[in-house]
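Complex shown without one protein chain; remaining protein chains in place.
When the chains are written out, they are named A and B in that same order, and each has its own residue count from 1.
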């Protein structure tokens, strides 16, 4: 199997999306000259080139792309070549309206933006396959080609008739019989029993709440259909270039496809990552996505897209302050990235993203941001030989599953305040602040490589996953489990008792009497000065728990809030940030998990990759870090002994 | 005419919706065993059973229901049998798309939720009649059957073409000629004059404000069409079982059908009531709905649905704290309920309401909530012989009319802050806090049985209602009238002077110069320390008022805010809660209306039903109530003399 290492060959890929079809060809030479000056060694071509390659049905215009591929190659820049199927040309939609997606209310999404394709459209798939075939045939032997990039940020939904037909096929495959579907979806309630497959639809507009199992399956179906689109194109390019790896860029905390499944189908896992420069926990958000991506990749991965400066889709789009792009880029490397790429190389002057920054912005080569892009290129080249291909060590597993997310964040739930992504972020943030490096792990996967496992919320928990957790604790693992876990089974059916009985036994809970979700801003007191937010629970212990923190005051006064039974902890509320950090640090210490480095200042993130120690300073002042022993800082070449001083957004990459 | 008494026969009905088609039959036996243990004597079957009874067009499967009816009967549990017409099976929508409702923008509401039926669809009506016919024929003679429950929470709108045709028919009936419609709707404005009946439509999407009289008539039409659906099914079941009463469960403060008209067509009036357990005035909200329902029933009524714990449709769904379900259930009995039922018996494990609590929740029989359900069953059984069938005494009438509501709460009005339901709630709350029991009365109905009448807001006031108010005051009644009353006539036409001239004469108002609605949060000062909210008025008195409280400060300084002329009071703002309570207590005292009991603590609600005095404590501490004389507390059997002590959510039912 081709791998990312085949592409990097000891380097860190550096570059980004290059969309030169926006510019006259005379600019291309300047682009390449500036790329070389910036240390760019990889560009992504063709992401939105369908209308250029196939301006009219069946035509092919590859000449411009030939020239670009050659130009890249002549300049020693590798090409990540994208299939252009994320944005069909206007003629596709006009001649083939069946390729256009339809929303739950029946509105069609038209061309004039992007991603206006239906994953279920046979016509779309046929046209996408044809252009992929020709593209792959054309460039299979081109020496610039290093990696295939299929489509872009797969994320569309379709509720139209062709999608409905495919949904039925998918459901037949899942359930076999209509009876099984009726059972799984609980259609006996509200008189929804299907008597004929043709009655089954995507969750379209209803008068009141939709069937949640239908909604869940539609999310699963959508992920699978998009994955089919991916694998169809992957198989085509693989046929032409079996030696080259294939990837697609995902947005794991946004679009919500099942990235675990997707990663299995990719040779290289790549991700798009856009933390808000104005978010004080932007770096932690980045760390979470990086941990997740590395875990899916089971090794080095690609940061396929980030922004050198501002994006343009937030309400207020702040640029990256001086040093931040470098800091966050090196953070990605610390957490396993062997490619640091931006969308896009040269900022557009026209179109919907003309205010999204580029590596070469409107301010031009003298612009502050571009000067930083150059500095980063040099830094990456300096550390690459020491880091490329190496592994990140993490003792803590954070458990995450998209199906649990889809099942949890539905209408008609106990509280709309308990967003899955927000809970995942809160727990990861607490671990990050405790300087504990994490992997993100699927709940059915082997946990024995981690001393400690943390479950922010797994609303849906399969039998296999429940058994996995129990076995992990039996095997000596330390498990910390947040509320709202083990509520439903794989079919979104509430577990007897409202919480999986295996989990209850694991934590020493006899009865879960009631959920007590909290109003926004409300808190609940717990012994030991801990305050809970968002949620609380009326629990009855079974007497086997060895340690308990009780609620204080209010309706739950005296009832257990936190239980420990052996190495299994249950936390029935979301502790405030400091309290959650301290609790997790305490549990980690008990589990023998140490911070990456003792005595780290709050603002400094430390990560070990291979034999290197990355120190990343997220503050703007100056800070000193005690680092026992003597190291060489690969970025400066300096030898450091005992302590390292980091300035604003400073980074040290220490080799023994 | 069959009545509720025929069903209760000295008991209080206790139980709820039982949807056992969700469960394997082996659970049914457990259900019935647990019901008996909890004192359940009535269950509602079949509410969402259409797809079970008629899985394919024209088929009938009654076997499962036969077994359930028999099982209930064998266990001494009466059955409220529902027609299943609120949620047609998927095949109905697929084979008959004309049965599906369409919104104002043209979107169709599909199956996959519930209530996806058009009241105007001839096909729907035919199919609903057929299954109702067969259901009634099947169980007419079944000994378990006690009451018919038609459909469920009628509340759907339809703007589609068949509804448009029915709307035109309804309008022809109302207005006779197109000229009369044009006059009533004021179509001379904005060039809306209709020249042909076929031009008349439901209020669909427009560029700017819709014709308000058209919107009002569409609300009336919708209520009438849904009522036609009800009466059609009622007539069918009545033909089979003329001896059994018929009801349907309404949501009077939500869906907005004209419950006065509906009550006339029902044998038994029943209601669904879901106050927010977290709302400090949840109990008063309950009291208002209970007063309204009792007034429509003109005697005992059914609480058809409440929740034993949390619901699942709020943003944050709080459970009922220990004791609250019992307190609120007994409050309903105090205010006239002879049936206390829950949705639903056993909490669902699947479907859209799986997080809506049940009498038997996910926690099972040992769950705290279920234990309380058992206690409540015992309490109800204890007091039933003393209370069932008896009347509630109330001296104060609160006037309410749905047509006034529909006319008031439209776009293009003076203030969007003055929601009708909120005003009704605010005035009722002030009376409730003053320990004054209220009936809710239609403004055209006889008021002479009440010493005091309160009009929160009757934006639309018919001539007959205006005359009724005048006659009431002439006859010695005390009338208190809030702002925004008598503004429009039955056709939504503004009364000359902006307020009915009869009312102005009644209160001593010469001229209503301007409305001065207040911005959210703003207040206006009035003499006597009273502060007004939401609204104020620039009024000119005619010199006949005997008492006046003037505005202080601002643009209205010195102008009358409150006027009294004889026993007629006009209040041109919404006083802050304490001030409104005090004002109404003062007026009541003047009218010879006393609180239910003197010296009641704030947290204790007192209601007299039959010869009994209910004391309901809405607080969590302990409170002592002075009760002159000696009574027996029917709940405890204890004799109490002079004073009663009530604990957290405590209730006493005192017999002389």
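In the analysis below, a residue touches a chain if its C-beta (ideal position, glycine included) is under 8 Å from a C-beta of that chain, and two chains touch if they have at least 3 such contacts.
Nothing here was measured: the structure is a model prediction, and the numbers come from that model.
Decide which residue listed in B:212, B:575 or B:650 touches the omitted chain of the complex.
B:212
Touching the hidden chain in the complete assembly: which of B:145, B:465 or B:518 does that?
B:518
Which of A:22, A:183, A:231 or A:390 sits in contact with the chain that's absent?
A:22
Touching the left-out chain: which of A:165, A:363, A:381 or A:550?
A:363
Using the touch rule from the top, list residues of chain A that touch the missing partner.
The missing chain touches chain A at positions 19, 21-22, 48-52, 55-56, 84, 87-91, 93-94, 101, 107-116, 156, 278, 309-310, 312-313, 315-319, 321-322, 348-355, 361-364, 366-369.
On chain B, what residues meet the omitted chain?
Contacting residues on chain B, toward the hidden partner: 105-106, 185-196, 198-201, 203-214, 412-417, 491-494, 496-498, 511-520, 538, 555.
In this text, only the chains that are shown with their structure count from here on.
From the C-alpha centre of chain A to that of chain B, how far is it in Å?
For chain A versus chain B, the centre distance works out to 48 Å.
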